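Omission of a single protein chain aside, the complex is shown with its protein chains in their original locations.
Labels run A and B following the written order; every chain starts at residue 1.
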Amino acid sequence: MRGGLHYLWTALAILFGTLVLLGYVFEIPALQSIRNLLMQWSVILSAAALLLGLVNMLSVHWNKVGAQEKGWPYSALLLLALLGTFIVGLIFGPDSAILSALFNDVQQPVEASLVALLAVTLTVAAFRLVARRRNASSIVFAVSALVVLLGTGPWLVGGDGSWFQTMGALRAWWSQVWAAGAARGLLLGVALGATVTGLRVLLGSDRPYGD
Amino acid sequence: MCRTPNPADAETCKLCGARLKPTGRLGTPSEEPDSEMRLPATAELPPWLARLRKDVTGRGVIPPESPEKEDASPEEEEAAPSSEDSPDWLGGMRPADSEEEGPPEGEVPAWLAEQAPAAPPSGAIPAEGEEGPVPDWLARIRAKAQAEGRAEAPAEEAPAAEPPALQTPPSAPAESPAPAPQESGAEPTLGLPDWLLGAPPEAATKTEGPVPAEPSWLKEARGETGGELPHVPALLMDGSAPAPVGDAEIGPISVDVPDWMTDLQAPAEAPPPDVRPNLAPATLPAWLEAMRPVETFRSVVEIEPEEDQTVEAAGPLAGLRGVLLAEPVMAMPRTPSVGGGRLEVTERQFAQAELLHRLVEEEQREAKVRPQPKPRPPLLRWLVTVVLFVAAAVPTFAGGPAFPLPQLQPRELDVLASIVDNAPVGQPVLVVFDYEAGYAGELEAVASPLIDHVLSRGLKLATLSTRPTGPPLAERLVAQVAARHGAVRSLDFVHLGYLSGGPTAVQLFAAAPTQAVFRGYLGSGGSPWLEPMLLNVHSLSDFGMVIVVTTGTEIARTWAEQTQPWLAGRPLVMVLSAGAEPLVRPYYEALQPKVQGILSGLPAAVSYELRLGQVGPAVSRWNAFGLSLMLVEVFLVAGLLYGLVVWIVRGRKA
Partner (left out) sequence: MTVQDWLTIGIVAGLAAALIVLTVAERRWPTTLRRGAAFEALDSAIERAVEAGERVHLSLGTGSLIGSDCAPALAGATALAKIAEATTLSDRPVVASAGDGALAVLAQDALRGAYARTGAKEHYRATTGRMLGPTPFSYAAALPVILSSEKVSVHLLTGSFGAEGALAADMGERQKAFVLAGSDEIQTQALFFTTAEHALIGEEVFVTGAYLQGSGMQRASLRLQDGVRLALVAAILLGTLLRTLGVL
């Protein structure tokens, strides 16, 4: 029976994927209605999966606190914050002033700090790039980054001069011709890879949903 | 056991240390095999054995020999050794009944016949003086036989009395006719065949009776097949076994039988004379025992009485009596023989042994716990953090260096401004906030002048987000800008809230907005489509303009591609971070652009604010932005130079 269920899931995946794909191509009202219905189901399931993920996260940190593993106080703090915010949102609603204050005064500053950390990380990584990876592509990368930065930001000295204008034009040409062109090529490859990956799922070869 | 020749009187082997002489009691001097060995009387032997003896030796009845006679004739029957003198390991076996039949008359068992010299083949049986190395035991036997034989006279005596057996049943006198007596005056043989004594082959021919067959070993040497082995009675202990044919009658050898053998024996009562016994005796006559090679296990083991037997104190057999003591024997220190015990070790073996020895030693040694190397402090990271923090903080709080504002406006700014200026006033503008809270610092500064421009024209705003954190971000920016223009929520701007489903939901919203969103954010609690400013909105094209504020190229492309069929010519404007602009610009610069307006990066936002004639968040961040960017460029150049230097130095070293 286990083997029969496996074929059932594969058949369902193929069927639903094909229906959605055909619903995008053929302008048949029935097909488009089925497509919309399936997409709405996927949206609902995605929201339900978010809840599942939260439950999974809860269980992981709960086990960590229970086993007193390394870093368990942070897990306890996470559990308290999660449950507290959830209860406040249930009681007062998601658009209450309390939750807005929590968002504006806690979450937003923390995430902004992480973005600032990202700036530091990228600066350090850029500094070490050529020393760590001694090849031509690293040098081209570093020079490209320098050109874009010089062409984007203001200059303390000579910001009104011709060099600043030239650098601006160079930056526009470098990023919109070379970088964008290369990026388009990469995007084509990514699109191909995504298409073929989807095809493998539609043909039942890849079964990421398990056996 | 190692077949090393040893002197005749040696107690133990010089090479391996094995005992050469059996111990009567363990640890006691061994007995000479020929010390007190006596031939049993003919009457004491089973008939078949008597016949064999006669056939082999040519002697008829051998009278029993008294134990006091030390010079007894070898023809005399051997007295049964006492239990103290010559114990027989087979003595514990119940002697067979005298009426048991042995091999048929005239038939000599091959194992016995081969002991007797047959028709002398040329060179097969070595003559006296022509023999090769003779075993010691054989030499002793010959010597003794020769010495004693000269003083004996063959005599035929009546069957001897019952032997003083302690546990063995008496054997009946042999009823078979005695074999022809050996001629008196003949050389004494102790009943041993001439070839064993070294007698000339001719002597063997003087025996009466049928000539015994050639020994089987001889036949094998000639390639002839030997005769059938005679039936040797099995050493059976219980009475249920079938009566063997030709069971021999064990000689009257009395020995102490161990308990386990006693328990296994048949009932003590003698079987009736007319009943054939089932068990066969297993004791060997002394003369036969004398022929046993030294290497094999000597059956002459004196078994102590039970009371005198030592009790085993160690090992798995602790507490039992009559157990072969392993410790005294196995643990007996053996002195290494001179020149015989040296172990030859090759170089390789020595090295391997040393390695093994070292490995074992290392196992016993406690391994020192290697302290974990202290993690190096990330100095570069700290330096960059401090520098960037100072670069952002100083211009913000202290004014800092003033970077010149951009003088030239980007071309797309004019297009954008005209789009906003030409947007229909009666139709609300949809603003999609699709970025994470962390990017609020950049995107709020970039989107602020555009929102400002929209509200300054009196256009209504409707916000939407495909991320859960989008609605609060939208409220944060719009409320801030609306405060400058006196705009009121629900009248001038409405939050449609969170659109669940990601990119899939974008198409659903584009197709039917009122069916994709049911509850707003910070609204009256009901459907936001019931607000006055949205009453006339039923599709995406009912909005005057769609503005997407995002940092991700995928989101921008999704909105650009998924909403086109439903926009119906309404302008789509992208507000992007500087990093996303290169990949979205092609949608703007295409022949059939899907994006009609683009605003990306802080420089463009500063230009926009300057165009609007106001100082907004973009201008206020300009100096900090410039200084931070300049220092990052310094780090980048330094890293590039450092990398090149390292490259050159390591290249030279290599």
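Everything below uses one rule, namely that contacts are C-beta pairs under 8 Å (C-beta built on N, C-alpha and C of every residue); 3 or more make two chains touch, one makes a residue touch a chain.
Remember, it's a predicted structure, so these values are computed and weren't measured experimentally.
Checked against the full complex, the candidates A:L54, A:I98 or A:V177 give a single residue touching the omitted chain, namely A:L54.
Looking at A:G66, A:G161 or A:G198, the residue that reaches the missing chain in the full complex is A:G198.
Against the chain not displayed here, chain A makes contact via residues 21, 24-27, 39, 42-43, 45-46, 49-54, 56-57, 59-60, 63, 69-71, 74, 110-111, 114-115, 117-118, 121-122, 125-126, 129, 141, 183, 185-190, 192-203, 205-211. Against the chain not shown here, chain B presents residues 378, 436-438, 467-469, 501-504, 551-554, 558, 579-580, 583.
Convention: only the chains that are shown with their structure count from here on.
Inter-chain spacing, taken between the CA centroids of chain A and chain B, is 47 Å. For chain A in complex with chain B, the residues that touch the partner chain are 36, 39-40, 42-43, 46-47, 94-95, 100, 103-104, 107-108, 111-112, 114-116, 119-120, 123-124, 126-132, 134, 138-139, 142-143, 145-146, 149-150, 152-156, 159-160, 165, 175-176, 179-180, 183-184, 187.
Chain B contributes residues 380-381, 384-385, 388, 401, 403-408, 436-441, 469, 471-473, 475-476, 500-502, 504-505, 507-508, 511, 521-523, 578, 582-583, 585-586, 601, 603, 622, 625-630, 632-633, 635-640, 642-644, 646-647, 650 to its touches with chain A in the complex.
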